[in-house]
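All protein chains of the complex are present and in place, except for one that has been dropped.
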Amino acid sequence: EAGEKVVTAAMDQAWDTMMPLNTTSNYTRFICDQIYDRLTQTNADGSIEGRLAESWTVNDASDAVTFKLHEDAVWSDGEPVTAEDVVFSYQMYSDPSVEAKSRYHLEYIAGVDDSGAELSEDSIEVTADSDYEVTFKLKEAMYPDTFLQDIDTVFIIPKHVFEGKTAEEINAPDLWANPVGSGPFIYDSEINGERMEFTKNENYYLGTPNIDRLIIRVVPSANVLSGLMNGELDLIGFGSVLTDDWETAKSQDNLVTESVPTTSYTTLIFNTQKEYLTQEVRQALNMAINRDVLVNGLLMGEGTPIMTPIAPVSPYYNDKVQVQYDPEKAKEMLAEAGFPAGQTLKFFISSGSSITERCAALIVQDFANVGVNVEIEQMDFATLMSRMLDGEHDLGIIGSGGTLDPSESREMIYPESSCNFCQLQDTELSDLIDKGNAELTFEARKPYFDEYQEKVVEKAAMGYLYTKNLLTAYNKSMKNLNVADFNCLNWSSWEWDKE
Amino acid sequence: MKWKYILKRILIAIPTFFGITILAYFILNMAPGSPLDALLADPGITPAELERKRVALGLDQPVIIQYFTWLKQLLTGNLGFSYSTQRPVAAMILERLPATAILAASSIVLSLIVSIPLGIFAASRPNSGRDYFSGGLSMLMMATPNFFVGLVFIYLFAIVFNILPSGGMYSSSGAHTFGDLMKHMILPCLVLSFQQIGGWVRHMRSSMLEVMQDDYIRTAKSKGLTKWKVIMKHALKNALTPVVTVVGMSIPSIVGGAVVTEQVFGWPGIGSLMVTAINGRDYPVIMGITVMIAAAVLIANILTDVAYGILDPRISYK
Amino acid sequence: MSENTGILLETKDLSKYFTAKKGLLNRNPSVVKAVDHVSLSVRKGETLGLVGESGCGKSTLGRTILRLIPATEGQVMYNGEDILTYDKKKMWEMRRKLQIIFQDPYSSLNPRMTVYDLISAPLEVYKVGTKEERREMVEEILQEVGLDKQYLNRFPHEFSGGQRQRIGIARALILNPEFVVCDEAVSALDVSVRAQVLNLMKNMQQKKNLTYLFISHDLSVVRHISDRIAVMYLGSVVEVAEKAQLYSNPMHPYTKALLSAIPLPDVKKKRQRIILEGDVPSAYNPPSGCKFHTRCPYATDRCRQEAPVLQEVEKGHKAACHRALELA
Amino acid sequence: MASLLSVENLQVQFQTKKGINTAVDGVSFSVEKGRILGIVGESGCGKSVTSMSILQLLGSNARISGGSIKLDGKELIGLPEKEMCRIRGNDIAMIFQDPMTALNPTLTIGTQLMEPIMLHQNCGKKEAWTRAVDVLKRVGIAAPEKRMKEYPHQLSGGMRQRVMIAMAVSCEPRLLIADEPTTALDVTIQAQILELMCELREKMGTAIMLITHDMGVVAETADDVLVLYAGKAVEYGSIEDIFERPKHPYTQGLLNSIPRLDEDVELLNTIEGTVPAPDAMPAGCRFAPRCPYGKDRCMKEKPGVYHAGNSLVSCFRYEGEKE
Partner (left out) sequence: MKKQKNENVSYLSEVLDKLKEHKMAMAGLVVLIVEILMVVFLPMILKLDPYTSDYTAFSAAPGGAHILGTDAIGRDVFARLMYGGRTSLLVGFVSTLISCAIGVPLGLVAGYARGKAEAVIMRIADIFMSFPSIVLILVLVAVLGPSVWSVTCVIGVLGWTQFARLIYANVLSVSEKEYVESARAIGTSNFKIVTKYVLPNSFAPILIAITFQMASAILSESSLSFLGMGVQPPGASWGNMLYDAQSITVLSQKLWIWLPPGLALLITVLSINFLGDGIRDALDPKIKL
């Protein structure tokens, strides 16, 4: 098949499953995004745009959303995509006997519990108003963007394929193996752990893709640049060029490079329950960190120092919060707070990332400068989380992808959370977020989040370090890529073209 | 006679096999992380959901019970389901097996093709230039860490010379031909073979030197055979017997080397599955792979014995 | 038990069977009857020679007598007491009196021990004397076996075969044993050295009033050193007699063949040789009846079915052959 | 008439880490057609080295540093390897001491037996097979066809030595070198093998070089005897001369130190001392330190070879006519 336009996109890790909602992996979500469709998608600037939904309306009470679907959307087996498919998908996902690890994305919809599971058979309040109209009833009035962003990874599956199947059949991978979808590409073949290949969906309602064949390959991050340089790869679908390689990438003639600011952030976790890590001590330590060196040393400048989880790209960013660095003052504060001399802090980090290791090494040095001893302990990620939840650590490093919606960071700072690594026992911070979330407009929400950011610095439950830019590169022959959106799980691959 | 012998070897291998499963299972369960911890990576997950999973996966049971549940499954030919993908472990392994098998097999073949002649070459004139050459070469090969050779090769062959792909199994364009696969396998295979070649050359050499001292070599010479005929017809077969053992015993380390090599080259085999599974605490997958590797090693051991028997007629006689 | 005149050691139906376990599948293990109901007696102060072809069980018999390997059945009477029934402690004490000299002067001495360590080891085991006394004893025996005391700190590999064998003899004799098994003690030595060692052994026997069980496959050596001689074939003793009787008038066909097969270093005497057909049968699968019948030129049906017992044919001359008298 | 094999002044040296060691020093002898030459001597005296140097099978650290080896008048020393290969197994064949290890355990008897036949007789597999079976029959192996397909470990020691002999005589060599062919065997089997060798000599007229340390074996089989001591020939003569009228003190001592079946002695005669180590050879006569007649001169000077009766002796006591 000469003259075929083949595009190869690299990912640095493999997807884990083909079941759209039964994963916590963004790699899987990219795969699903080619095969299936979702109602809306979120762009890097926070704007929300329709996918399967041509448009949507929010009712006045702001507790129901009605989507109008594209009428020319068809499944790859020729059946039309209708509101019934949407209803069926949500009903199926909310069925607790169906495995769906990310079911919590349904949590705002009426008729399900906090985990997103239905209260009774098909109690989820998603209803088809007509063939192409579907209404979501929400539990309570809320800021609609929060809801829309939350369901933007819920993929719509064909009712006619799954109807009448038992939960057991649905949980088995066989049904998902040769997917019928409505997305821009059609599943063709897979080499598990190495690649998945797709052919274009001629009938895609947003326009036939320009490329004939899409290959998603798993490439270890150390090899991505090699592949791009010698033309084996066309673009980085998800993941980044190694910081060490950035200069080399930029100097390649055949590559376009872009450094995209993102919402992802890296944070130092303090165990707030340790008696020697009082708020003053934490503030002092936070102040002892030389974030500029971190950004320049680790990220070669491709990032921004931060004090809060809200990145400068976010509309909620509070530019009044200043990055603090004052080792002298930190020393004084430590002395004042009576930080026990000779106390060595246990610093947990995960293994396998040289950036994390280097970051930890630099922080250790910063703390040593103010007279605090730190001992690093490295473990794999699963162990790290489990031990931090048990509160064995003094310090830890965690990275997060972040979202444009500031409430994302709430998961790490309220007492019952399964990610409460800083062991916070009070709800002062999360209350502020809840208050903000209760408001229905951006303008009303903003002040709460501004205050939240100031409180974050004061409370110093975590020492937010930096946000790092997405360092991406693609072949010059690739056209119409919006790499900025890639970080929002959003390729818009049907628009891609290759010369 | 021979079949009985093989059957006997299989019977001996069975307790070893179960020993391995027990060892693996309990070591795994000593690990501080639990399969549920991997789910924590998604901040949205709720404690209720976690608890439901725990019960669903049987993790609320004591380890011993879990082991026997697992063992019962195993005996019915079921390796269980992956915690992370819900797919049958057997299917996942089978999917990855060919990649590792072809890589390991070609590495063994390559290592043999290189090391046997090189060993003979070295032994044919001990303490000569050729001996020092192959000795030095094999030492060097043994002294370099796999992963590092891999990185250097990628840099050299994929970037500087740009003649070989940097990783993966197939090129992007065109059909998945065998030739394409071979081209992608050259580097990983080479890297994986480094350690073996180094070791085997030395074994081959010393085994050959030893055999060349034997009386029957002198007999063969006294019959008027030329040096190379003596080596090829009389010495080689005898020299190979100890090497066969070494080759058989190298299987675990080849599999181990494959873990690293697959990581470096993005080769979709058992090794990379293993690393993913260890990181994700996907016990059924880890156990499945362990069982599979153990079975493969035990089979390889039996094959070694059989090969031994073929090479040395005295064995099968007993 | 009556004190039989001068008999120091006597084996009664002593047997040693080795079983080669064939493992899981093969239920009936194969048995080698290395020593099969052997009854022999050794008088005090004499040398009993034990000859036979390789693998016939000579060494096994020697080792079983010394309890270096456990017997399968039978008794070993030493001064009228069955030492096979001794407990560990008692046996340990008994070992002082029972010693062995091995065949291979290269593997019977621990290469990591000096001559002094080697020879004094038995003294240390039995805590004999003080350190100085031990040294004196070692030097004395060293002189007796014809080695210079300057060698005390050397290692075995620095000696020739004959010297090593002397060290072995010194080690065996330092505790003043009564009974010594010499298992092919001179077989590995060169002719010229062998004579030296044989002479030494004879001297020591006289000096220390030793009793020897002298195992060898070399009939001329056995003849030289022994008073009486026992001939073994496939685990059984087929003939026992005084030396002179045996050599001049062998009764058993095997002994006859054996004697005639020895090449003599003499060009004048050309003898009529009896050349036996075939090989020694496998010990795993010995023939029925008389074990020698497969190679015996005089074998009859009776020989094939019925195993002969060792019985006195003439005074002091026992043979295990149905036709012994007839052929004599 | 020229002898079949004549060795003159053979000298073989080994390069060792301690220096050069002359394992065989000036040995001369000859083998006539159809006769048996016995070479006797104690362990390490150079018997094997002498025999191996004839076929040039010594290791790479050995060097024939002097003398000549002529087969039918043709000099073998310095012959190219290719031509040597044509002689080995064809004109001169060899039998080794230990039949357990001298046969390749991984090849069938047939394969090993057919090898020299195919190599030297220019014949195909089939013919080689029939010939091999023939030879096996000749050396007295029952059911030779069956044995051809068996491996060495399936045969008894005596049979293995017969196979070795069969292999050696398969190309009807003119000279057979047997290096201690019976040492590893039992007396009864030894008698069989010696009988076989004498028989073959009679039938095929092969000359035999029989190497042994057993004086009895030589006495019963050889026509001529060469006595070696520490790499030197000390006495060379006919079997009667050597056994009836031994001249060299070493030969005398050797014969006297053997226990005899026909006479009783309380103590044996002995030769005092031991064979000198290769790196500590006496400067003069190598036997001098052990010799009952040893004189100062013996310690310092090397004796030549002298005629004494019909024998050649290397001892100053016979320094009459120098050879």
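Note that the chains are named A, B, C and D in the order they appear, and that numbering of residues resets to 1 at the start of each chain.
Please note the rule applied: a contact is a pair of C-beta atoms (placed from the backbone, for glycine too) under 8 Å apart; a residue touches a chain by one contact, two chains touch by 3 or more.
Please read these numbers as outputs of a predicted model, since none were measured by experiment.
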Absent-chain contact - pick from A:E54, A:E79, A:D122 or A:E377: A:E377
Which residue of B:P188, B:G224, B:G257 or B:P284 touches the chain not shown here: B:G257
Touch residues of subunit B, complete complex, unshown partner: 15-16, 19-20, 23-24, 27-28, 30-33, 139-140, 142-148, 151-152, 154-155, 159-160, 213, 249, 252-253, 255-257, 259-260, 263, 274-275, 278, 286, 289-290, 293-294, 297-298, 301
Those residues of subunit C which, in the complete complex, touch the missing chain: 63, 66, 68, 92, 95-96, 98-100, 102-104, 107-113, 121-122, 125-126, 153-155, 157-160, 163, 168, 171-172, 175
For subunit A, residues in touch with the removed chain: 222, 225-226, 242, 244-245, 247-248, 290, 293, 296-298, 349, 351-354, 357-358, 360-362, 364-365, 376-380, 383
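Everything that follows uses one rule, which is that only the chains that are shown with their structure count from here on.
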Between subunit A and subunit B, centroid-to-centroid distance (C-alpha), Å: 38
Geometric centre distance via CA averages, subunit C-subunit B, whole Å: 54
Separation of mean Cα positions, subunit D and subunit A [Å, integer]: 89
Touching two or more other chains - residue numbers and ranges from subunit C: none
Contacts with 2+ other chains: residues of subunit A: none
Subunit D residues touching subunit B - in the complex, by the definition given at the top: 52, 55, 57, 81-82, 85-90, 93-94, 96, 98, 101-107, 115-116, 119-120, 151, 153-154, 164, 167
Residues on subunit B engaged by subunit A in the complex (per definition of touch): 31-34, 37-50, 52, 84-88, 91-92, 95-96, 99, 151, 154-155, 158-159, 162, 165-173, 263-269, 272-273, 276, 278-281
Subunit C-facing residues of subunit D, complex: 42-43, 156-159, 186-192, 194-195, 213-221, 239-240, 243-244, 253-255, 257-262, 264-272, 274-275, 290
